[in-house]
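Partial view: only certain chains, each at its native spot in the assembly.
Chain naming follows the written order as A and B, and within any one chain the residues start at number 1.
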Amino acid sequence: MLLSVLYIIGITAEAMTGALAAGKRHMDWFGVMLVASATAIGGGTVRDILLGHYPLGWVAHPQYLVITCVAGILTTYFARWVVRFHKVFILLDAIGLIVFSIIGCQVAMTMGLSPIICVVAAVVTGVFGGLLRDMITRRKPMVLHKELYASVAFIAGIMYYAMSYIGVHPDITTLITLITGFSLRMAAVYFSWSLPVFEFKEESFH
Amino acid sequence: MLLSVLYIIGITAEAMTGALAAGKRHMDWFGVMLVASATAIGGGTVRDILLGHYPLGWVAHPQYLVITCVAGILTTYFARWVVRFHKVFILLDAIGLIVFSIIGCQVAMTMGLSPIICVVAAVVTGVFGGLLRDMITRRKPMVLHKELYASVAFIAGIMYYAMSYIGVHPDITTLITLITGFSLRMAAVYFSWSLPVFEFKEESFH
C-alpha cells in the first residue's frame, strides 16, 4: 500500500526528469511523452522482458502509462517550477530508485529465481529507466558516471532479498530497505560518493 | 487481403529509407540489411515484444525479412533513382504508417487488451521502425521533431478501435481508417502541421 503510493510518486518524478531531457533536445509532445514514459516505466519494462514476465506492468495497468504521459506534458508548462525545486526532485528520484529496486526484487522472487538474478532485477528496475532516457536523448549516461546509483539499487536488492529470506515480516523488510537505501543515496549525493572510474586512453586497441 | 498487399508495399518502402540512412553512415551490406529490416519490421517487433505476442511476425513468416533485406541491397544500386522519386516515398511511407498502425491495433485487440493499450500498440507499430533507424544510424529522431507522425498513428488507432468496437464491418473500418489517416498525414506534410515543441534550455537541472 505504502509501496503503491511511493511507486506513483516515483514514476511521476522520473517522468518529469524525462520530459526535461526531451525538452533539451527540442522534442515535440510525442517525444516528451515517449521519453517521460521510458524514464519512468522503462526499467520495469526491461526487467519484465529479460525475465519473460508478462504482461508488462503498464500493459496490465495502463493508468501508469497515462500518469507518465500527463506528467510529461504538464512538465512542459511548469519547467521553470521544476527547475526551482530541483532539490525536491533529488529526493523523489531517490525514493523512486529504492521503490523500483524493491519491486524488481519482489517480481524476481515471486518467479522463484536465484538470489543473483533477484538482485540483478532490482538493479535493472532501478537503473534502466534513466539509462533509456539518456540513450534516447543521446546524453552521456548519468548512472554510469556520477554518484552511487546502481550500487544503491544493488545494496537495496541484497537487503530486501536477505531479510525476506530469513523471514522478516514483509512490511518491516520494505520499510528498513526504503529507509536504508534512501539514506545511502542521499549520503552519496551529499558527500559525492562514487564508484571508481575506469579511464582507458590507449587508442591502439581497436 | 488489401492490407497484406499494402503491408508488403509499406515494408519495402520503409526498408529503402532505412538503406539510405545506412548509406549515409557508410555501412557495409550487412549494416544496410540490418537498418533496412529494423526500419521496416522493427515497429512490429517492438510491439510484439512489449505485448509478449510470440512468435514475432517475421519469425513466423521469414519471407518478410527476405523482402526487407533484398529491398535494402537493391537500394544501394538504385539510390539515385530513389532520391529522384522521393515524393513517391512520402506517399508510400504514409501508406505504411497507417497500415502498420491498423495491424498493431488489430494484434492488441485480438489479445483482448484494453483500448489504451490497443492505441499504444498502433502508435508503437507505426513509429518505432523509424525511431530504431535513427537510433542505429545516430540521427536526430525524425518522428520526434517533424510533421505530425505519431499523432497520425494515434488517430488511426483510435478510429480503428472505435469503429471495430461499435461493430462496423472490418473491411469498411480498414478502408475508412486508411483513407482518413493517409489524408491526414499528407495534409500534415503539405501544410507542415506539427505538434508543439518543448524547448528547455536551462542548464542547471542535471
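Criterion: a residue touches a chain if its C-beta (ideal position, glycine included) is under 8 Å from a C-beta of that chain, and two chains touch if they have at least 3 such contacts.
In this text the structure is predicted, and so the values were computed from the model without any measurement.
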*Please state how many copies of the single repeated sequence make up the complete complex in this structure file, given that 2 appear here.*
3
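As a working rule, only the chains that are shown with their structure count from here on.
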*Please compute the C-alpha centroid of chain A, do the same for chain B, then give the distance between them in whole Å.*
29
*Any idea which chain A residues touch chain B in the complex?*
17, 19-32, 34, 45, 49, 54-56, 59, 62, 65-66, 76, 79-80, 82-83, 86, 135-136, 138, 142
*Give every residue of chain B touching chain A within the complex, in rising order.*
49-52, 113-114, 116-117, 120, 127, 135, 138, 140-141, 143-145, 149-151, 194-202, 204-206
